[in-house]
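With one protein chain withheld, the remaining protein chains of the complex are depicted in position.
Let's look at chain A:
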Amino acid sequence: MKNVTNDLILKTATTIIVFLILGFSVYLFFAGHNAPGGGFIGGLMTSGAFVLLYIAYGFQTMNRVVKIDFKTFIPIGLTIAVLSGVGSFLYGQPFLSHTDGYFHLPIIGKAHLATAMIFDLGVYFTVIGVTMTIILSIAKDEGEQVENAE
């Protein structure tokens, strides 16, 4: 590497900010269904956190640390989403029927849970998979060109 940039501030800030973003994305994911939020926006926010990590630490470092193929997120998410719709067949209800109810959970207490959340989880995974695949493929393209140029 010829130009080593001094990005100490970015790296330090990123380590803290990433957790804030991830936490907020989980909050957004659960806020969905009744309030602004949901799987799509939560997934985008999570990918935002990942992208920030890639920007701060670089492609090679991240690939060493995060050994996940984001492409597999897409079929996993799709399967969850479609099966959550098919689940209604078991109860003799039309496709995509959903139900909800109030439950008492340990620690959290009274919570409103909906099966639409399962569908949202599918959306969440799919969005992460698609966003990360697109961004990383574009990033990889550029990396190859730089290597060729040198």
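Simple rule for what comes next: a residue touches a chain if its C-beta (ideal position, glycine included) is under 8 Å from a C-beta of that chain, and two chains touch if they have at least 3 such contacts; residues count from 1.
Just so it is clear, contacts and distances are computed from a predicted model.
Q: The hidden chain: which UniProt name fits, "Beta sliding clamp", "Na+/H+ antiporter subunit D", "Cytochrome o ubiquinol oxidase subunit 2" or "Ubiquinone biosynthesis protein UbiH"?
A: In UniProt, the chain excluded from the picture bears the name "Na+/H+ antiporter subunit D".
Q: Of A:Val18, A:Leu52 or A:Val82, which sits in contact with the chain we cannot see?
A: If we include the chain that is not displayed, A:Val82 is the one touching it.
Q: Give the residue, chosen from A:Thr15, A:Asn63, A:Ser97 or A:Ser137, that touches the chain omitted from the document.
A: Answering carefully, the residue with contact to the hidden chain is A:Ser97.
Q: Residue by residue, what part of chain A touches the chain that was omitted?
A: Counting only chain A, the missing chain is touched by 72, 74-75, 78-79, 82, 86, 89, 93-98.
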